[in-house]
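Here the complex is missing one protein chain, while the rest keep their positions.
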Amino acid sequence: MTTAEFLKAITESTGVSGYEKLVRGIVQEQFSAYCDEIRVDPMGSVWGIKRGTVGGRRIMLAGHMDEIGLIVKKIDRHVIRFTSVGGFDDRILPGQPVWVHGKTTMPGVIGMRPPHLMTEEERGKVIARDDLFIDVGLTEEQMADHVRVGDLITLRRGYVELKNGLAASKAMDDRAGVASIFECLQSLQGLHHQWDVYAVATVQEETGLRGAMTSAHGVQPDAAIAIDVTFARTPDTPEIGTVETDKGPGIARGPNIHPAIFEGLVETAKKLEIPYQTEAIPGRSGTDAWAIQVSRQGVPTGLLGLPLRYMHTPSETLALRDVERCGRLMAHFIAGLDESIIGRFRPSLPQE
Amino acid sequence: MKDTLKRLTEAFGPSGSEAQVRDLIREEISGLADNVTEDALGNLVAVKKGSGRRVMLAAHMDEIGLIISYIDEKGFLRFGTIGGVGTLGLLGTRVRFADGTVGVIGMEKQDDRSKVPDRASMYIDIGARNRDEVHLRVGDVACLDRPFVDGGSRVMAKAMDDRAGCAVLIEAMRRLDDCPHEVHFAFTTQEEVGLRGATTCAYCVEPEVAIALDVTMTGDTPKAPMNAVSLGQGAAIKVRDGGMLSHPAIKDLMVRRAEENGIPYQLEVLEGGTTDARVMQTSRSGIPTGVISVPCRYVHTPSEMIEMADAEACVNLVTALLVNDISL
Partner (left out) sequence: MEISFLQELSEARGPSGFEGEVRDLLARRLRGTVDDLSADTIGNLIAFRKGSGASPLRVMVSAHMDEVGLMIVGAESSGFLRFRAIGGIDPRVLVAKRVLVGKDRIPGILGVKPVHLTEASERRNVIKIEQLYIDMGAKNKEEALAAAPVGEFATFDTPFSYLEGHELGDHPHGRVAGKAFDDRVGCFVLASILDQEYPFDLYGVFTVQEEVGLRGAQVAAHAVFPDLAFALEGTVCDDSPKEDDLSPTTALGRGPAITIADASVISDRRLVDLLIDTAVAEGIPYQIKQPNIGGTDAGAIHLSREGVPSVALAVPSRYIHSPESVLDLTDLENTIKLLRAALGRLPSTWNTRQDQGRNQ
């Protein structure tokens, strides 16, 4: 399977935070082709372990495989009232096609009252989430047999390729990160690497970095890189704080990032002539890197960002080349790791 | 169970000052466990030994409360809150300090009566004539003061959150015999200020499976926030809340045990709020975690209401889980 095929397969699969079972199956199967061992930890994160030539040292790569979704809050006669798992802009919801994962997986649509029947004033307002509902076509009598409180709902949108190597799908955040790890594992086949690689597809990032926190505790890595999506520039975003699509991954700097990892990634990118963009993050990065950095006695951590347009919508859009660049960058960074970087992880103290 | 619940809810125990509740629970569970310990943050853990799974059940002992921030010359006490105390219900409420001192909450003149008063405009009056008559100090804490009311099938009290959960655990301990698992009944501290006791307690216990017992809000009152949980409809099996998602296999196991044993239950999807389960789930390398909730109206007010039959269903669900195989 190519990285693009893998990305299509996992983005079209299902895995709302806490319920990553289906997408996990694909990741397990595809990672196993390039890893020596596959494990699933207690929270459900997948570890693909690829042994190095020396071993003993571990680098953890983390991309999250969970996606945002909706969940049944109440059965209200013949419709479903819902809330979200992860952060949605409620304005994208009216008219959105969805899958309702009840007794069976059923297509549904997010409905609202016809605007024709609303007053001018009502039409000027954002529709509150509790005024929206999902219609799966069942009658009130049939509902109880098919849908229960707590059933999950996902966006019903497939993968589509756009011009110039761009692609759009739901759940690019952060299955694209998982795909870049897949790309990295493939690249590593042709490289020698001393360190053991723990390629981790984490769970529950969208509900508080919960899979990364627990996986990092279990893996106990010597260093880590998290791969997540980052904001790509569009006509409605500010220039400061965004990056450009198809200009290479963002390499993050700031308190969340160990300077030796930042510098190592930059050097590797320059050496391989992989384009990259520097991202400054003054505090909380909001990614798995934030949780991994403070695991146990601390983990030197880096963060790579895949430029992504329209985050947390059913059409998250990115350049496939950026995914490939990100994976190749990590692979060569890993191939360059030896004992010398360990000394650079602890700041040297003045001796006099 | 009702008598236990009355004693528990009337005890004093804002977050960080749980000693009275802890002592009371020690008495209630005396002889019911193989081992009882207390840790650095004041969590009380009672262990029933077994050769099966190591299971942690947690209910928090602490309740919301007030903390003195300033004592003025005339003897009025200004206060901050411990945990999420709504301002709306405070005026005229009585509060009680650890030494039994009772005060009433008063308020400065309000210029705009259409607004919810600001907590900063409120104070506690303990009947002191001046500062010298106040024997309390900045940093002393109070609980809301309200006796337990037995309405028959429905009861109300302060601190039902989460003494109801504590009562369920105690009752389960009483009824449990022949449990194959190593069960750690944890009565935790400081839940209301950030799930702090459970954080260190779960690290200590290192369970294979964890379950929190707490109250949950209902959607069955006039124009309540939309929520499918109702009083009297049985134990609530949590799917998610504002802080965590239950492990699907534990949620499914709970549903199965409830159905096998004819225990009334309802599924819970809560948008805000969370429980000790949030931090137990991410302890160390991660612990499969679920939550059983006692449906409760008027959470975080001095009169939290539950239905005894729901608490009974929670006890039955806990024991049904514990006496059977727990494989996920």
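The letters A and B name the chains in turn, as written, and every chain counts its residues from 1.
Convention: a contact is a pair of C-beta atoms (placed from the backbone, for glycine too) under 8 Å apart; a residue touches a chain by one contact, two chains touch by 3 or more.
Worth saying up front: this structure is predicted, and the values here are computed from it rather than measured.
A.B. asks: One chain is left out of this view; which of B:Cys204, B:Ala235, B:Leu270 or B:Ile326 touches it in the full complex?
C.D. replies: Only one listed residue reaches the unshown chain, and that is B:Cys204.
A.B. asks: For the full complex, which residue in B:Glu28, B:Glu63 or B:Asp140 touches the chain that was left out?
C.D. replies: B:Asp140
A.B. asks: Of the residues B:Arg78, B:Arg94, B:Arg154 or B:Arg174, which one touches the chain left out of the display?
C.D. replies: In the full complex, the listed residue that touches the missing chain is B:Arg78.
A.B. asks: Mind pulling the chain B residues that touch the left-out chain?
C.D. replies: 15-20, 38-43, 67-70, 72, 78, 80-82, 98, 120, 137-141, 190, 193, 196, 199-201, 203-204
A.B. asks: In the full complex, which bits of chain A touch the chain not displayed? Write them out.
C.D. replies: 238-241, 253-258, 262, 278-280, 282-284, 293-294, 296-300, 345-352
Convention: only the chains that are shown with their structure count from here on.
A.B. asks: Under the definition above, what is the set of chain A residues touching chain B in their complex?
C.D. replies: 17-19, 21, 41-43, 45, 71-75, 81, 83, 85, 130, 148-150, 204, 207-208, 210-211, 213-215, 217-218
A.B. asks: Show which residues of chain B lie in contact with chain A when the two form their complex.
C.D. replies: Checking each residue of chain B against chain A gives 219, 226-228, 239-240, 243-248, 251, 266-269, 271, 281-282, 284-288.
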